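Notes for the one structure printed next.
What you see is the complex with one protein chain gone and the rest in place.
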Amino acid sequence: MSQSTRGQRRPIPSSAFAALLYGIMFAIYLLYSPSAITLAGITDLLNNTIVLAIAAAGLTLVILTAELDLSSVGVIAVTNVIVATVSTKVPGGAFITLILVCLIGLLVGLINGWLVAFLGLQSLAATLGTMIACQGVALLILEAPGGEVAAFIMNRLTDTVFGFMPVAGLILLLAVAGWLLFRRTRLGIAIYAVGTDALAARLSGLNVKATKWLAFGLAGMAYGLAGYMLGAQTGTGDPRISNSFLLYVFAAVAIGGTPLGGGRGGVIGSVVGAGILTVMQKLLFAVGVAEFYTNIFNGVIMIVAILFGNLSAILSLRQKAIMSQHRDGQLVPN
Amino acid sequence: MDSSAPILQATNLHKRYGATTALDEVSFSLYPGEVCGLLGENGAGKSTLVKVLSGIVIPDAGEIILDRLPYHPRNILDAKAAGLSTAFQELSLIPTLSVAVNLFLPKPKVNALRLVSMRSLEEEASAILNQYGITGVSPSALIGDLPLAARQRIEIVRAMLQNPRVLLLDEPTAALSEREWLFGLVDGLIARGTSILYVTHRLDEVRRLCKRCIMLRNGKKVLEASTAGMTDDDVFSKMAGRSVVESYPVRESSINDSAPPVLEVRHISAARVNEISFAVRRGEVLGVAALEGQGQSALFKALVGLTPLKQGHLVVDGKRVVIRSPRAARVAGLVLVPEERKSEGIFNDLSTAANISIPIINQAASFDFIRGKRERRLVERGAALVDLHSRYLPPNIDALSGGNQQKAILARSLLTEPKCLLLFDPTRGVDVGTKYNIYRVIRTFVREGGAALFYSTELDELVHLCDRCIVIYRGTVVAEVSEKELSPHVLLSLAAGHASEATQSMITANSRNGTSR
Partner (left out) sequence: MNDILTRSLLSSRTFKPETLTALLVLLGAVLMMLAMKVLNPGFGSVQQIAAILTTSIFLVVAAYGQGLVILLGGIDLSIGVVMSIAGMMIAGLTNGSNEALTWALPVTLISCTAIGLLNGLGVAFLKIPPFIMTLANGTAFFGVALGITAGSSQRTVAPALQVLMSAQIGGIPVPIVLIGWFLVAGSVLQSRTTEGRKIYAIGSSLAAARVAGLPIEALTIAAYGVSGLCAAIAGLLLAGYSSSATLDMGDPFLMPTIAAVVIGGACVTGGRGLYFGTFAGAIFLSALSTIITVLSLSQGWRNIIQGGIIIIALILQTKQWYLLSIVNRQLPGKQSLDGVLPQNSEV
């Protein structure tokens, strides 16, 4: 996404294509489920979206630095079981658990970041390792799905506030607002720089390692939050890892217009991407597609998502190329 | 302050990479308000010295005193804080960020909320661009959208922004077509007492700007003298260790006009290539001269099918060919010796022998199983063609020097028995002895009936090695220079876009014919 370009026609950011797609999907969904437009329906939709959206937002930060992170589902498993075991046993449990999961997520993320940025390990393999280890920890805390999430969390976070605003929606708005501010901090700018060209970033004086380390850390914290919200949604803890969910997190980022190569895109697109995937799932359910087809659907949709992401990136770049040619009136070398 | 005391004093800087010594006990001084040239061949150690001074590389030994204080930078920020700024040869700008943001990296100004205000950043950037005489560039433009010359200017300006005591300029005019802009800035800086270390291999710039210069060769300092009274030959012989006259093999023309041209390029257009036509005859070395980023890289890539042709076609040995991939190009007889040796040339996990044999490994195999003896014979044949000693064959290729790596790539290309070799700056980063070797290999190849298309950034190479030379500017051929007219001066001015009258008429004549002769 380009920084502000006053005085120049800005090319359409690839997240706009995602937003368009969301609009279309939602319209179709509305046809099958007219109650979707009511407050209850919107609240329900947002509740279904929020876990994926927050996880995808976290992953976006890492992908922007041109690294990969498979540990999201691992952290979610750990924090989810913690919410289900701790929140009912401690006074003020909801709040304390929230702090706890954020810290745990941050810790795992910083470990990931240390392995990748400071030890130089390849990010796919390293985060695969931490994902497995995290799942092990989750299983130690809770051997099988169960536990109990504090009623406060379950009821309040899935409800509405001020009479018209779903809490999930509020959280998403806060996340988006936070992102818009973060993009203009030095760290936010550094993340884009590092993902585009790490060598140039270093020659410009940026601390590449610290930037990546912090990106992983913040992503981990987001995953922790996602696990917390999962507890709010389901009311229980589940130590198992879903491959499908991992696919969905990446699909959300890809559909939202953040290429896996880094340097371009943003959180807003990923949140919209999460919305698209959720609506699609609900659509399939509303249409009456059999349960076991969902696996096939998950697999295919992931591939389509990547292709879509590539396509919108290509369209975005082609737009820019055409615009720059017109501006100079001649071929611009390089 | 005592103006005769050096502002920067480096003593016995030493840096080794494995068994290679990049800097060998280098000592020099830089005085306030002077411009000192830093000269040397590719591979002499200039780059490493720049990186050591800028804080990117930590030397193994040696001391540096900057402004009377010990100087041990561990990164760019340390260097800047101590008063040393660098404009890098490989530009350090981020293409997806705007001019304004890049100018103020790594720490753009933040408000009370720790947020960067784009608007105020761009206003400041605007003022700076005006101040330094850069016109036609909007502060909100993305660096990636700007032409290379503009980017180089911004890189230079950024280094000057914090009024450094010492400024390092590494090949600052590589992409600039008007150098007066830079010379003016340099004069201004010196008047204010800044010291400049000016890295270049262009002697005319050294003479224009520098009173003193230092020269590195093989990591050692071999010259530190005033520039007044230095002749070109003095410099070349110090740089190369031999006088310039001897460094090129005697050129006897082996051009065979009776056969059809080995390669005919007819009106091809591709990304950044605008209707180019030329022909390479049997026995000919056709040179390509161009400044940075004028489409020469795109041309070579298009010729071997790495990028698609939008129009036009190729004719090899009189037969029209369609080339959609380097594989097809190889079958048609065109082989590319690529620009970036490290990333596009060598397979750095494989041995040198494996690197040489890889395209034709099937020839050393029966039923897909590689026969060790056959491969060895194949590789030794290739190594002999390029004078590569057999002791370099078993180890990993990344243990070899740049020159030997390049020889290996050449050996690989020759073993595929090409009709025409496409060589893109093959002597970049190669030591002098190997350069001479490579020249011999090329001339031998064309003498035995091959043809070569040869791009080089060293004008002297083009003048001495090529039978003819085409000049590319902005993606088209703007001139063709025959053997008689070849000189560095002619090539440089044509490459910069100044067409002479004679060549103007030649261009019109050529475009009417459709091919160049």
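Going in written order, the chains are labelled A and B, and every chain counts its residues from 1.
Here, a contact is a pair of C-beta atoms (placed from the backbone, for glycine too) under 8 Å apart; a residue touches a chain by one contact, two chains touch by 3 or more.
It should be emphasised that the depicted structure is a prediction, and the values quoted were computed from it without experimental measurement.
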Where the missing chain makes contact, among the chains that are shown: A, B
Residue among A:A16, A:L30, A:A133 or A:A286 touching the omitted chain: A:A133
Selected residue (touches chain absent from view) among B:G184, B:G318, B:P394 or B:G497: B:P394
Residue touching the undisplayed chain, where the options are B:T11, B:S27, B:S117 or B:N218: B:N218
Touching residues (missing chain, whole complex) on chain A: 68, 70, 115, 119-122, 124-126, 128-140, 143, 198-199, 202, 208-209, 239, 243-244, 246-247, 250, 260, 292-300, 302-303, 306-307, 310
Absent-chain interface as seen on chain B, which is shown: 17-22, 42-49, 51, 56-57, 218-219, 304, 306, 325-330, 336, 338, 340, 342-350, 354, 358-359, 361-362, 365, 368-370, 372, 391-392, 394-396, 398-404, 412, 429-431
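Quick note on the criterion: only the chains that are shown with their structure count from here on.
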Averaged-CA centre spacing for the pair chain B and chain A, given as whole angstrom: 42
Footprint of chain A on chain B - complex, ascending: 54, 56, 75-77, 80, 86, 88, 90-98, 101-102, 105-108, 110, 113-119, 122, 138, 140-142, 145-148, 272, 274, 293-295, 474-475
Residues of chain A that touch chain B when the two form their complex: 2-8, 181, 184-186, 189-190, 192-193, 196-197, 199-207, 263-264, 320, 324, 328, 330-334
